[in-house]
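With one protein chain withheld, the remaining protein chains of the complex are depicted in position.
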Amino acid sequence: MQADTQPLLSVRDLVIEFTTENGVVRAADGISFDVHENETLGIVGESGCGKTVTGLSILGLIPSPPGRVAGGSIRFMGRELVGLPDSEMRNIRGRDISMIFQEPMTALNPVFTVGNQMTDVLRRHRGLTRRQARDAAIEMLAKVGIPVPAKRIDEYPHQLSGGMRQRVMIAMALSCDPKLLIADEPTTALDVTTQAQVLEQIAGLQSEFKMAVVLITHDLGIVAETCRRAIVMYCGRIVENAAIERLFEAPRHPYAKGLLESIPRLRRERLDELPIIPGRVPNLLHLPPGCRFAARCPRADALCREQSPALVPAGPHGDFIACHHPHPGQQAEPAA
Amino acid sequence: MSARLPRAAPAPSVLALLAIGLSIGGCGGTGDDKDTPPRTPGSRGPAGLKVYRHAMDQAPTSLDPVQAANVYANFVVLNAYDTLFAYKYLARPFELKTNLAADWPEISADGLTYTIRIKPGVRFIDDPAFADGVGREVVAEDFVYSIKRHFDPKTRPQGAWLWINRIVGLDEWKAAGSDYAAEIAGLRALDTHTIRIQLTKPYPQLLFTLAMGFSAVVPREAVAYHGREFAVHPVGSGPFRLTSYDTSQVVFERNPRFRPEPVDIAFEGYDEAQHGFSGVAAIDGRSPPFLDRLEISFIAESSARWSSFTKGDEVQYTSIPNEHVDEVLATKQPVTLKPAFAEKYHFFAGVEAGFIFNAFNMDFPEFGYNDDPERERRNKALRCAINKAYSWEQRNESFYMGLGNIFPGIIVPVSPEFDPGLSRDSVTRDVAGARKLLADNGWTPENLPPLVYGANSSVSSRLIFEQFRAWMKEIGYPREKIILKRFATFGDISRAWKQSQLPYVSKGWGLDFPDAENTLQLFYGPNSSPGSNDANYRDPEYDRLYELSSTMLPSPERTAIYQRMNRMLIDDCVANTGLARTRIYLWHKNVIAIPDREIIGGFFLRYVDIVDASTGTVKGGAR
Amino acid sequence: MEILQYTVRKLISGIPLVLGVTLISFLLMVYFGPDKTYELLGKNPTAQEIAEVRTQLGYDQPFLVRYVDYLRELVTLEFGNSDSTGEDVASLLARTIPISLALTGPGFVLGNLLGVLLALFAAFYRSTWVDKAIMASAVVGMSISFLIVIIAFQIIFASSYGLGWFPVRGWSVHSFGDYLSYVAVPTMAMVFVALGYNTRFYRSVLVEEMTRDHVRTARAFGVPPAKLFYKNILKNSMIPIITRVVFSIPLVIISGSLLIESYFGIPGVGKITYDAIISGDQPVLKAVVGLTAILFVLAQLLTDILYRAVDPRISLK
Partner (left out) sequence: MSAVAIPAVRRESLWSKAAWKLARDRTGMIALAFVLLYMLVAVGVTAGWWAADWSEVRGGKWEAMSAAHWFGTNLIGQDIFARAVYSTKTAFEVGLVVAVLATVIGAALGAVAGFFNGSWIDEVLLWLMGVLDSIPFYLFVAAIVFAMQDNPYAMHIAMISTFWTSVGRLIRGEVIKLRGLEYVEAAHAISVPEFVIIIRHILPNTTHILLVQATIMFVSAIKSEVILSFLGLGVKDGMSWGLMIAESSQEVMAGFFNNFLAASVLMFGLVMAFNMFSDALQDALDPRKVG
């Protein structure tokens, strides 16, 4: 961990459980990471690996029941969020921490206008009058590149295109000048051109608003383009946490390596499954006792099957890895 | 029979004077409160109004006298309208008295011409139908008009059978198109207050028909004004006027202009030993009606009726539903109440003026007349066997709490011509005899004809059928040959009867007047389907006797003929009869009445009075 | 003006429905219905009298003539007088419909409101014992026959064998107090019976809406629960709710609660109509059937307009 600055968000040993008809499932198990101001952190993994619940848990949005935060801590600007009463949590949501979601089609309330939904947020968190809130919302819409915002503001979500809706989401998320933005698959549902535009938008706004971003995605390409650091998750656990250049040049965890290799050289190919890594993701209900990746890992041995590897620091730059037999890191590592 | 209406009682009693004083005080300035319902128990309205709440098990469908065919309609109609004659309140057997008629009719020696004077000064209630909305005087022409309506198909009349082929020119009048402007020779108003009826043949029951709701006097203007709605807007000269009417309740208020006619309680048949308990003597000398408001609720479910009655203030009268008989009665012979009920309620037990019976439809060759005389003979044996297997005792026990009166033949117990000494063999169950009869006549389970049993959709009809089927099984009638045919409505089963579609008829008959002619006509050949002879019994000797007796005045000779006809029916096994139910009426002790509705119908309601709850005395009324 | 045009168009497109409902009902209830002749005859009728009554009732006319006559009556709204009582059909309906509305209204409203309330609890405490208890009770409630409930409630609340708090039956309403006392037991019975179904229905609607993405979005922006409920759940649930409620209205108006009215002896339109069916009272049937069809067309129109009001995605095409 970087010791020089106090992290904006600090997650330690986070455990999230879901009660299902067939038993309790740990969707996230022992998650720890930091996010610093102005930093963009990527969380990568296949669907179901726990990345989305991790994002939701920061805002206390785990659907409960059946889910709950079973352990660990989430500190934001030094303040513990786990166990914070909902009334206080509501003051943080949308003001200090914002979140945007994957499905712009359904993430907005279809029966109210865009403006109505935006001004609600502005009036609540920034105490603006109706008039002021409307002006601020129009301004925000302009900022995210929506043409004729004064007209669009009175439209309903179904009247906007997908890209436009996601921009509205971004405008809404940034309207209260948050310190942290959690973006959960913000571009997955968009077509390729729009994806690029929206990502640029986020990047541009990040520097303008000076906020940290947690980008949750299964698309390594996006991570490579936008993040400084990324966490790779598998089956509810972090397997590797590394700066982006090291992760891409020399991934150490076999899963991360497999993941990277599965990307064709011409990226931007969408990969919801990883046909190149053999085997199947284990059922969260019936996890193996050892490393969760062991069954699919070319390097696995008896130790891997019996003992679960801990997430330990790797190297001097604040990287972490959870593997008994990691690939070697970059050979010549210049001192920072 | 007394030929004159008694004069008014000489002087009001002290009690009545007191009552007048009280009622003036009680009614002062409360005119506007008439529509507010009294909520206090004991039926004293807040404004001191006298309210009586009666209950019946069914609603009348129409209040037009020409449609007053059933007991319910007749019951209600008699309160809004006047009939020429009526029955005495308490006299049993029933006795006629004059009502709108001023006196008994003058009857010509040949019994064909009746001249009837009606009371002068009687007025219809106020109604917008009249000029200025003020009720005009009732005149003789109104009566003529009212009877004519039964012969005008447009009014949908139901009572024409009482006068058809009886009155000179009436049937021809109908055939000519029912033109009210046309005169009828046999039915005329001689002047404003004199009616002349000319009969084609003697009709000893004529005066009875003039006491029925069918003959009630209606004003022509009101029929013209209200059109079909006249059926729900009665405009009469009776003791009450209608305030509201729907399928759940009819509400009347007193007709303030009803003619004062003080009651002579002795003339009405009062007998201290029999009626003293009820306090009806208190109405002596006072002029009805005594009630300010009369409510009649129509409550089909007997349990609901009973609950309403026992709760206190909802209805003040009920007949005892079967399922409560054991709970209420201490003894059945004679009827007495258990103390808890005797303390709260008065009761009256009487035999219904009517009966229930079964009859074979003689037009079915399987059971009745057959071209093959041998088969016809065997059919008679079959009918007799089925009748023998029938258990009136069990039916009485199951459905009438053992209170019904089982009697042989079709002359019912309330008829003056009833013969208590008649052999009860025909109503006594004899399974062995029935089996023997079948065997002797070559009937076997294989050759017995299927018997289709018509029933309406009610639960008790179904149970009556199941009981019948079980009895028949005991004489070897196979279960699958007793077939239930259900009819959803009374109209549908009536149609099956009238169209002669059922081999076995199971029905009830209510007496229209206290004369056995009314039940004997049920087997008169010319009355065959669609007439009232559902059995389609056609016996020349029976028909001859019926015709002979029909013009005779009551006499021992006529009674002998009636009883001969009765025995013919028993011997032919054409009918399986019968049972007359015992009605037990209960009413709250603050109601002064003998509410027996048989024959007399709703006519008694004008004599009902209410005890003042605070003083225990009777007040109001005689003004 | 758009609404007006739409209304007219919608009403015109409702004509086939009106024709269908009237045709089928006419065929069943009037043409093949009970024969009223023998109820209108005296005790000892002659064949001529039978023929006269049949002519009066129009039974001697061919089907088509009678149906076309009916359509003419429908257009002019002149149904004539009841064949049973002779009362003018319009005044008959004017007398009975308000009674049915007053009778079924409270039960309908309460049944739905309580249903929503219980459903909210159940949905809010989804998968907890609260939810399970509510939903189990709903199934129990759904499994008890209306008839049994009516009989039991009448004994318990109205009879002298039970608490005796309310009138056993009838409808003698002159003041608001009267009204409350007469409507109480029927209302309780209706609520009891409807509650199970309503709670299940509303719970499934609410749960569906509560798990929508935009609800999560709203929570992520700190929207407090009350506002969340109103803006994100309730308004979005309105379409199924409106459908259910509005399409119940014609039934509430027309059939009232037939069973309640029969059992409690209340002279509402349900009882009148039922009596008309069993006695073959054609004018009343014709009017009621026509009214039903028209009410359904109006209900369709109303739902469409209400849909438009609550959901901008739906336009009046």
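Per-chain residue numbering starts at 1, and chain names A, B and C are given in the order in which the chains are listed.
Just so it is clear, a contact is a pair of C-beta atoms (placed from the backbone, for glycine too) under 8 Å apart; a residue touches a chain by one contact, two chains touch by 3 or more.
Owing to the predicted nature of the structure, the values given are computational and were not obtained by experimental measurement.
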(request) Going by the touch rule at the top, give the shown chains the omitted chain contacts. (result) B, C
(message) I'm checking contacts with the chain that's been left out. Which of B:Asn70, B:Ser303 or B:Asn387 qualifies?
(response) B:Ser303
(message) Among C:Ile254, C:Ala287 or C:Leu301, which one touches the chain that has been omitted from the display?
(response) C:Ile254
(message) For a quick check of understanding: of B:Glu106, B:Asp191 or B:Glu466, which residue touches the chain that isn't displayed?
(response) B:Glu466
(message) For the chain left out of this view, which of B:Glu314, B:Asp492 or B:Asp534 touches it?
(response) B:Asp492
(message) Considering the complete complex, identify which of C:Val21, C:Leu114, C:Val245 or C:Ile305 is in touch with the unshown chain.
(response) C:Val21
(message) Can you tell me which of B:Ser244, B:Thr428 or B:Ser457 touches the chain that was removed from the display?
(response) B:Ser457
(request) Can you list, in ascending order, the chain B residues touching the missing chain? (result) 301-303, 306-307, 321-324, 326-327, 394, 397-399, 456-459, 462-463, 466-467, 469-470, 479, 484-489, 492
(message) Touching the absent chain: which residues on chain C qualify?
(response) 16-17, 20-21, 24-25, 27-29, 32-34, 139-140, 142-148, 151, 155, 159, 161, 250-251, 254-255, 258-259, 262, 273-274, 277-278, 288-289, 292-293, 296
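Criterion: only the chains that are shown with their structure count from here on.
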(message) Edges wherever two chains touch, nodes for the chains themselves; is that graph a line, a ring, a star, complete, or other here?
(response) line
(request) Indicate the whole-number Å distance between the mean C-alpha point of chain A and the mean C-alpha point of chain C. (result) 52
(request) Spell out the residues on chain B that touch chain C in their complex, using ranges where they run on. (result) 35-37, 61-62, 64, 67, 69, 153-154, 156-161, 164, 227-232, 246-249, 295, 297-301, 303-304, 307-308, 310-311, 314, 488-492, 494-495, 498, 512, 521, 527, 530-532
(request) Using the touch definition up top, name the residues of chain C that touch chain B in the complex. (result) 34-47, 49-50, 52-53, 55-56, 80-81, 84-88, 91, 95-96, 154, 158-161, 164, 167-172, 174-175, 178, 263-267, 271-272, 275, 278-280
(message) List the residues on chain A that touch chain C in their complex, please.
(response) 19, 56, 59, 61, 63, 65-66, 86-87, 89-95, 98-99, 101, 103, 106-113, 117, 120-121, 124-125, 156, 158, 169, 172-173
